[in-house]
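For chain A:
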Amino acid sequence: MILAETTPLSHQLAAWLAGLLGMQPNWLFSAVGALVVATVILLLVVTPVGLGGVYLERKLAGRMQNRRGPNRVGPYGLLQSLADGVKLLAKEDILQRGVDSMLFRFAPYIVFMAAFAGFVVLPFAPGVIAADLDVGLFYFLALIALETVGIVMAGWSSNNKWSLLGAMREVAQVVSYELPLGLAAMCPALAAGSLSLVAITDYQAGPVWNWLIFRHGYWAIAMVPAFLLFYTAGLAAAKRAPFDLPEAESELTAGFHTEYSGMRFGMFFLPEYAMMLSLSAVASVLFLGGYHDPLGLSAPGGAFEGAWGWGLLWFFLKTTFLFLSQIALRWTLPRIRIDQVMYLCYKVLLPIGMGSLVLSALLRLIR
Partner candidate 1 sequence: MTTIQGVRLDEGERAAPALPRDILTEELVFNMGPQHPSTHGVLRVVLRTDGEVVLDSQPLIGNLHRCCEKILESLTYIQGLPYVDRMDYLGALNMELGLVLSVEKAAAVEVPKRAQYLRVILCEINRVISHLFAAGQFGLDMGAFTPFLYMFREREEGLTLLNEVTGGRLLYHYIRYGGVTRDVSDDWKRKCIAWCDQVAAHMDEYNNLLTYNHIFLNRTVGVAIIDRETALRYAATGPILRAAGVPRDLRKDMPYSSYEDFDFKVPVGPHDKGVVGDSWNRHRQRLLEIEESLKIIRQAIAKLPAGDVANPKVTRGWKAPEGEAYVASEAPRGEISCYFISDGGKAPYRARMRGPSFYNISLLSEMSRGLLIGDLIALMGSIDITLGECDR
Partner candidate 2 sequence: MTPAEALRAAMPDAVEEASDAFVRVKAEKIVEAARVLREKCGAEMLHQISGVDRPPDKMEVVYHFARLKPAEFLCLKVSVPRSNPVVPTLAHEWASANWGERETLDLLGVTFSGHPHPYRILLPEDWEGHPLRKDYAYPVEYHGVDCVE
């Protein structure tokens, strides 16, 4: 049910480029178009949003703790993240004696890339998507596992036992939480009958009761647990408190990035926010209707059908809400112990995930 207006931006760009050169659009143009859109999204949307995420986290943390948060750089401290970025850039890039130099240098790039590559498949608005993959959801889940590789590299190459322990925790945690995360993500995919994030979004077009989380009321019995599951497992996959064990400050000093400094540290720091954002975005796509508004104005036949600005607004509202709730949780809860993380994954989340998957399948059959 892809509308004419929602042809991905990259295809429109490819067609436009081909027209400019007087050639037939072929795969090369599509590739260039996808690349351009991805880069533009990354530069114009994601980096400011990532920096904004850092600002928001610090400001909100401050206010939740009866403090002010950043308020010195720029109005309301808005430029604080930028100043931090400049500071990180200006810092000395320390390479300790004894580190595995190649792995040590390379690890931040993998983490950075893996975290930001997830944005490629996110449908920000009707038509605003870098690549509408048929297996978008699968691709996204695979990238989370890729990030782990970078972190293990960092932990191993640092030649520091705290880093190693942090990396080991990361592997144990993320690999385990991939399971409930995958199970939770399969419920909406099953309902919508597609792994494409655009298809899942458009399946939820219409008023609020079309959203998968409470679709027609009865879907809620499968989808509410699945949503909570996705949210919790997402926190764990993004290494957010209370699951921030790989970098547990009070236990492992700084975990896998203990030995990193300067911009290399920044390249571990920013992806955390990118991960949070992309997970919030995917959660809102899977369960909260993505770029569709609650009144159904963007549904086929609605007043704002295919309007990308309207879609973008709702997409960001939903994502930001989930993002803020992740921040609020972080500054409320203590940290879980490593064996309890495993307990939670295998004995709590996994059974719930299986249950909701079976329920979704049944509901799909009945309907």
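Throughout what follows, contacts are C-beta pairs under 8 Å (C-beta built on N, C-alpha and C of every residue); 3 or more make two chains touch, one makes a residue touch a chain; residues count from 1.
Inclusion criterion for the candidates: all candidates are chains of the complex that A comes from, given by their letters.
Just so you know, these numbers come straight off a predicted model, no measurement behind them.
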item: Among 1 or 2, touch partner of chain A in the complex; value: 1
item: Chain A to candidate 1 touching residues, read off their complex; value: 61, 64-67, 161-162, 165, 168, 241-242, 244, 248-253, 331-340
